[in-house]
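Scroll down for the structure; my scribbles are underneath it.
Heads up, one of the protein chains got dropped from this complex, but the rest are sitting where they should.
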Amino acid sequence: MPDDRLKYMAEPGVPDLQKLQAEGLYPTDDRIAAGPVAVFECMQEIPCNPCEEACPRGCIRIGEDITGIPRLDPSCTGCGLCLPSCPGLCIFILDGSYSGTEATVTMPYELLPLPEEGETVDALDRQGREVCEGRVVRVRAIGTSELCRSLTVAIPKAFVHDVRHVRRQSD
Amino acid sequence: MARTVTHCDVAVIGAGPAGLSAAVQLGEAGADTIVLDEKPAAGGQLFKQIHKFFGSERHMAGMRGFEIGELLLSRCEELQIPVRLNSPAWALFPDLSLGTTFEGLPSAIKAKQVIVATGASENALSFPGWTLPGVMGAGAVQTMVNYHRVRPGERALVVGAGNVGLIVAYQLLQAGIEVVAVAEAAHTVGGYMVHAAKIRRMGVPFAMNHTVLSAEGEGRVERCTIAAVDEAFVPQPGTERTFDVDLVCVAVGLSPAVELCSSMGMEMTHVGELGGWIPSHNAALQTSIDGVYVAGDVSGVEEASSAMEEGRLAALSALSALGVVRRPEAECLRTKIKESLNQLRRGPFGSTLAQRKEDVCRRHEEQCLTIA
Partner (left out) sequence: MTSRRIDDHPILGASPNCREVTITVDGSPLLARDGDTIASALIAAGWTAFRHTEKRHEPRGVFCAIGKCTDCVMTVNGVPNVRTCIALVEDGMRVETQEGLGTWRVP
């Protein structure tokens, strides 16, 4: 496989966050601590730009060559409208300001049964490892025809860069 | 036995994304078009594709495959284009007559132009036990699960980490089927990393540098054994792992369904990255047989988004040949479609395909294979 396909990855499926931050393609820790912000774990140059269309404020820039990795304008409010637009399910909303001890991660969720608000779940990292427990804050569908849910889970702040999936404890 | 002969301007063989897109383009231009498909339902593979497509708005990005299928079909209905189902084209002759079946009876179509959009079919991987019930193509599993809403098993091993294997693994999980592992002979994932990421974070193990050694069971698959391979893809003794599974999804590539093309004496060319033997064609999708065009996976395995653009391109070529669209207009439309195709064929994934396609077209022109 040409190196190009792996240039933003630490290992397959795991983005190299430092590299992405250095190129302005991933928010800084300060920005995440300040409030909700979108992150794009796109990782590769694939011809794809629905996220650019989805943002009502025009915060997401891909450009004419639609293989570009999305660039986020600082005015992103973390509203989450872009999240279900991604065919690759790689957009997450991180909020490091949720509480004194917790951050939230909002993730795309397309499985049944849907976790319920208030439920305690296992929070998994990108390799599917349980890193902590989380509490489901909200599950919603943006738009009447959207089948991809946005699931928000509260987790200890330390795991905001890691948690990207949840598993119900009853499974 | 009753026999029918139908005359038309353009016969489109295959009602998948390429064929239907071609039909819409033809219908909008007022050409008398018939679409044929051997299956009882139209849409090709679109109806089992429950994931959102990539690309841009023009490519219907963000729409799920089955939504695109519905859109194309309803457009064909609006344009009153007949889409004949259960109608295999079992022969295509250089005079552009077609042998087919219509309502169960032998039938012939005499067309002025023909677009072959027959798609591709899944490759098999041979290993001891490969014929056991429960060892199926990943696309077959996708059809069963997403189209028929039937689980062909409870625990699956997926072989192949290209886009098909990765997407199907995710869809198995959505259907409540356990995925014990994705095995891939190469050292890394061949498909989009976002597809791999989706299932990795759900806990699906990836066995890279692994191949299938065997499948075993009484009357159907019950176990599957994989082993690590070296750079020459030789299995290494002592690395075997056996999984209890009742389903093995083989996702090792697709091969263009070129039977109609090769059997009518069309010039063929072999390109590994495009799936193997494909009809030689130029940038306007003309083949070596006057009046016959190809579009979609049959002209080289890519994806539905590019198939739709190729369908339009082939339709445009047919319309030009019929004189329905004049040259300047055709050129303008052709340029727009090509721009759209080029957008899809950019980046580290698309550029190899783009190169191979260009090579095919260039060789076709160099050998003057199209009778102008």
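Letters are used for the chains, namely A and B, taken in the order the chains are written, and counting of residues starts over at 1 for each.
In this text, contacts are C-beta pairs under 8 Å (C-beta built on N, C-alpha and C of every residue); 3 or more make two chains touch, one makes a residue touch a chain.
Keep in mind that this is a model prediction, so the values were computed, not measured.
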Chains on display which the left-out chain touches in the complete complex: A, B
Contact with the hidden chain (one of B:107, B:146 or B:299): B:146
Per the touch definition above, residue among B:71, B:91, B:124 or B:354 touching the missing chain: B:124
Residue touching the undisplayed chain, where the options are B:40, B:237 or B:328: B:40
Touching residues on subunit B - with respect to the absent chain: 38-40, 45, 50, 64, 121-122, 124, 131-137, 139-141, 143-146, 148-152, 154, 174-176, 219-220, 257
Subunit A residues that touch the omitted chain in the full complex: 110-112, 147
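One rule holds in what follows: only the chains that are shown with their structure count from here on.
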Residues of subunit B touching subunit A in the complex: 51-57, 61-62, 64, 173-174, 176, 186-190, 192-198, 200-204, 206, 208, 343-350
Complex interface listing, subunit A residues touching subunit B: 1-2, 4-6, 9, 12-13, 41-50, 53-54, 65-67, 85-90, 110-112, 124-128, 147-148, 164-165, 167
